[in-house]
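For reference, the structure I am asking about is given below.
Only a single protein chain was left out; the remaining protein chains are all shown in position.
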Amino acid sequence: MKKYVLKRAAISVITVFVILFLLFMLLNLMPGSPFNNQEKLSPEQIQQMKEFYGLDKPVLQRFFIYLWNMLHGDFGVSYNIQVNMPISDMVFSRLGVTLAIGLQAGILGTLIGLMLGIVAALHRRTVWDSLTTVISVLGVSLPSFVFALLLSYFLGFKYRLFPLLYNSAMPLVSTVLPTIALSMFTIASVARYTRTEMISVMASDYMMLAESKGLPRTKLIVSHVLRNTMISVITVLVPLLVNLMTGSLVVEKAFSVPGLGSLYITAIQSNDYNVVLAISFIYSVMFIAAMLLVDILYGIIDPRIRLAKE
Amino acid sequence: MSERKQILKIRDLSVSFHTANGLVRAVRGLNMDVYKGETVAIVGESGSGKSVTVKEVMGIHTPNEVIEGGSIAFTYDSGSGEKTVDLLTISPHFMQNQLKGKHIAMVFQDPMTSLDPTMTIGKQLMEGMMLHLHLSRKEAAGRAVELLQMVGISDPEKRLKNYPHQLSGGMRQRVVIAIALSCDPDLLICDEPTTALDVTIQARILQLIMDLQKKFNISVIFITHNLGVVAKVADYVNVMYAGKIIETGRTEDVFFDPRHPYTWGLLSSMPDLSGNKEDRLYTIQGNPPNLLNEIKGDAFAPRNPYALEIDFEEEPPMFKINSHHQAATWLLDPRSPKVEMPDQLRRRIEIMKREDASNGGN
Partner (left out) sequence: MDDSKFCLCTKEHTEEAEKEYANNSYAKEALYHFVANKGAVISVFVIVIIILLAIIAPILSPYSYKDVQSQFSNLPPRIPGLEQLGVFNGCRDGVNVYAQKSALNQYHFFGTDNLGRDIWTRVWCGTRISLLIAGAAVLIDVFIGVIYGLVSGYFGGKTDIIMQRITEVLSSLPQLVIVTLMLVVMKPGLTNIIIALMITGWINMSRIVRAQVLKYKNQEFVLAARTLGVSNRGIIFKEILPNTLGQIIITFMFSIPNAIFLEAFLAFVGLGVPAPIASLGSMINDGYKSAMTYPYMVMAPVVVLALLMLGFNLFSDGLRDAIDPQMKQT
């Protein structure tokens, strides 16, 4: 088990490094300079600015400088959005609200999705089952901005139950609509997957044997079905976490939430490369960390992995 | 021989399945009897309805299944005297909580998939005992160790903490047998328990089942398509074809005096070490009938080299050969021409008889 975790962690660290390298190269090998208003600048001025930011050095050298600084918490400075503002400050002030919405949506989505999926699998071919199927098809098919639009139009605009746009004076209430919009995809996917997985577990040979022991249905479901279903559901949580990230960009824009996603969009639109690089990297690290977490979790709950080659 | 006590009596069982292509009539009017302490084998090709039959006994139903008729009378000791119930009419709840595991137990085909991969062997063994025998965790664990020892698993205390994936196929099947026997059932159903195992292990598992059956005097229904297995374990044999039993009798009746041409075919197609190498292995021509279609006459007729005209029109009844040996073929009707079993088979049976006699007729 220890070996398994260490190996996973080592692979993740290497992947993070490779990805940072790829991202850095991609953004630095592109033509032109990163400065917005370069038409107005003379070649000398551009040269001066390049020297100031250290852009005159060879790419590889710049990469190691960047890596070194980054390990000390320095992601460079913004070129365009807020000139010379340290990116670490910009990012950390916005990380909180993004994580809050993401976590709320993730937890809410997983819980509701699990409930729907379990109820549907236990009551197949009933209203509950059909309801779950409809919810999961809609949730999987419709992009989060559609839900954002519907929620803000009805709950925000027509009935004024929640603020239409993010209001920093009431941060908690402001996250309600973004959280719901963001959780729809998670609800749908978790419900859908749980239902299929649970049905296949219930049809498995080992359930036939467990039933043949004459255990009451509730005991069968609690100690055999749910346990095995959960193990497989964890595997789909990774792609869902990724989707929470994509979704958070959309939802933050839709509700004007001052989070990481909206900063990313601003940086993309104003070509602020350092910010784009930093946030891309943070997203990648979160993604890899999530995968590592799931791998470890999987190792803990699945005896086939936990006890493999000890 | 003392009075035989009947514990299972299946009459006119008919089961069909709804499929995309129509209604499949998997079991068509099946009769079968099981007596206390005896082993009854059901032999037949895949798709002949063997598994469906025992799943009805075990109360394992699928949503697309229709029970068209019949009864399954099961007699057991309910603790407050003997009781007989019809397994087809009792509530699923009664089946699940009162009979399964406690009075009827089952050993499944594939030990690789029939244990819960996420639960220890010990827990899976103890679950049933704690529920039915009202044992404490400690008592159950003690009995689990005994059971594992009984089915021939070494170091049982350690094995209790193992997960299924840490055991070999043969070991897992022993565990499955231990689970089935854990609550002293009256009836044990074995659905091809050795098919998925290596040949060397097959023999040991068979021996284990036979030993345990004698030791606890339980009744066993043994499903297989392997006649070698039948000869070894069974007291009675039911030969099944296209959802019906077409020949039934004591093992020596069916093996030494087979009457149905299908049984002839089965016995002839059995590979045989002592047999003459020049003999070509016999195969039964054609395929089993498609049970989607209405079957007219004898289902085996199209493949039967000895088919009579009447076989294509009228279904043969069961003809009695002796007090327990019966076969459903028109060849036994006095009006039919005299047809003898093929010579090759006759020679084979002679050899088998001699071997049997030299083994002390056992």
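Order as written gives the chain letters A and B; numbering starts at 1 within each chain.
Here is the rule we use: a contact is a pair of C-beta atoms (placed from the backbone, for glycine too) under 8 Å apart; a residue touches a chain by one contact, two chains touch by 3 or more.
Values in this document were obtained by computation on a predicted structure and should not be read as measured data.
The omitted chain makes contact with just one of the residues B:71, B:168, B:207 or B:290: B:290. Contact with the chain not shown here comes from a single listed residue; of A:199, A:234, A:294 or A:307, that residue is A:199. Here the missing chain is touched by one residue of A:93, A:126, A:141 or A:167, and it is A:141.
Within the whole complex, the absent chain has one touching residue among A:66, A:166 or A:283, and that is A:283.
Seen from chain A, the chain kept out of the figure touches residues 15, 18-19, 22-23, 26-27, 30, 137-138, 140-143, 145-146, 149, 152-153, 157, 164, 196, 199-200, 203, 242, 245-246, 249-250, 253-254, 264-265, 268-269, 271, 273, 276, 280, 283-284, 287-288, 291.
Touching residues on chain B toward the chain that is not drawn are 20-21, 285-287, 289-290, 292-293, 301-303, 306-314, 330, 333, 335-337, 339.
By our rule, only the chains that are shown with their structure count from here on.
A straight line joining the Cα centres of chain A and chain B is 54 Å long. Residue ranges of chain B in contact with chain A, taken from their complex: 58, 60, 96-102, 105-106, 108, 110, 113-120, 124, 127-128, 131-132, 163, 165-166, 176, 179-180, 183. Interface residues of chain A, counted against chain B in their complex, comprise 204-217, 219, 223-224, 227-228, 231, 301-304, 307.
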